[in-house]
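Here the complex is missing one protein chain, while the rest keep their positions.
== chain A ==
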Amino acid sequence: MARLPWDLIVDILRRLPVKDLLRYRCVSKPWCSLIDGPDFIKKHLSHSMETFSNTGIVLRDCDLRWVDLYALDSAVKLSDPMGYIIFGFGYDPINDDYKLVRMVQFFGRDSDSFDSEVKVYSAKSNTWKRISDFPYYLCYKRGYGVLASNALHWVVSQTPESDISKFIVAFDLVTEEYREVPQPDYVDEDFHMNVEVLRGSLCMLCNYVSDDPEAGWGSRSHHVDIWVMTEYGVKESWTKMFTVVPSDAIGSFDHVLPLAYLKTGDEVLLNHNGKKFISYDLETKEAKNVIITGVPDYLEAYICVESLVGLNDSDMEISWKQGCETRKKKNNQRQRKKKRQSSGKKR
C-alpha cells in the first residue's frame, strides 16, 4: 500500500472540517503538531474562505447554536465555555497603592478544563497589567476576594471535578503572587467551606449541611463553625471561635456570614441567609435578631471604613495635565493665528 508524502497529506487535511481535524490531532504526534501549527491553521482558513466551506450560521438566544450553511438541516447547541468575572480590592502598604484584581475564569460545561486570566489595576499608576494565570478553580462565582493581611482570599479546588477537596488560596497584593493558606485540623470534614474576615483576621466558615430531605432551600444548615486565624499564615493559630445553630430566636438558614464585632467586642454581627442580620453573643453563646429598618429583601453586606482616601487622585492629575495640554494647544493655535495676521499685515 502506498504511503503519501507529507505535503500531500497536508493538502488533503486542509480540506477537512474543523471537528474532524480536532479529532485527528489524536492520530499521531506529527499530525497533532501539524494541525496545531500556525501555518496549517492559516492554510485551512484560507481554503475555507476560498471554497466557502466550514461555514455556518450562529443562532443566539440564551445558548449558542450552529446551523451548517450547506446542509441547513438542524441547529446544534454549541458547548460554549461559561465564564465568570470576579473582583478583589485591597491596599499594598509597601508600594502605597490600592489595587483592583480582576479575574476571568472560563470553563467547559462537560470537561474538566478551565482557564483564568488575571489583571491587576494599580490606582497609583492608573494602569492595568496582566499577571500570571490563576491556576485554581474558583468554587464560588459570586463575591469578592476576602481581604486580610494584605492578601485577597478565595475558596478554590484544583479542578472543577475535585470540587469536594477545597482549600484557601491567597493573592498577595504586595508580591502579586498566589499562595495556599494552611487550614486547621478538622474533626469532621464534611462541610461547605467559605472565607470571611473579622477585624482584619481571616475567618473560615465550616457549614455542616443537614441531611434532612424535608429541609427546604434556604434552610439546610445544621450548624456553622467559625474559625479565626489569629496569627496570619500560622496553621496552629486557627481557633474555633463559635458555632451558630438554627434556633427559634433566629430561625433556620442556609448560611451565615460574620461581618464585624459589635462595639462591646463580645458580640459578632452576622448576615443571616443574605436577608437579615443577627448578633451572636460570645459570652452567653446565643444568637438573636437585629432589626434594622430599610434593609432590602436580599442583600450582600460588606464592612466599610469611611475615609478621605481618593482613588481618583491619579485620574485627577491626568485630567489636569490633559487640561494643560489642551490649553497649550489652544494657545499655540492662537499664536499661529496671530502670526498669520501679523505676516498678512506685513504684506
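Basically, contacts are C-beta pairs under 8 Å (C-beta built on N, C-alpha and C of every residue); 3 or more make two chains touch, one makes a residue touch a chain; residues count from 1.
In the analysis below, contacts and distances are computed from a predicted model.
Looking only at the UniProt record of the hidden chain, which name from "LSM complex subunit LSm2", "2-deoxyglucose-6-phosphatase", "SKP1-like protein" or "AP complex subunit beta" is the right one?
Looking only at the record, the undisplayed chain corresponds to "SKP1-like protein".
Of A:T55, A:N95, A:S113 or A:S132, which one is in contact with the hidden chain?
A:S113
From the list A:R25, A:K43 or A:K240, pick the residue that touches the absent chain.
A:R25
Mind pulling the chain A residues that touch the left-out chain?
Chain A touches the chain not shown through residues 1-5, 7-9, 11-13, 15-17, 19-20, 22-32, 79, 110-113.
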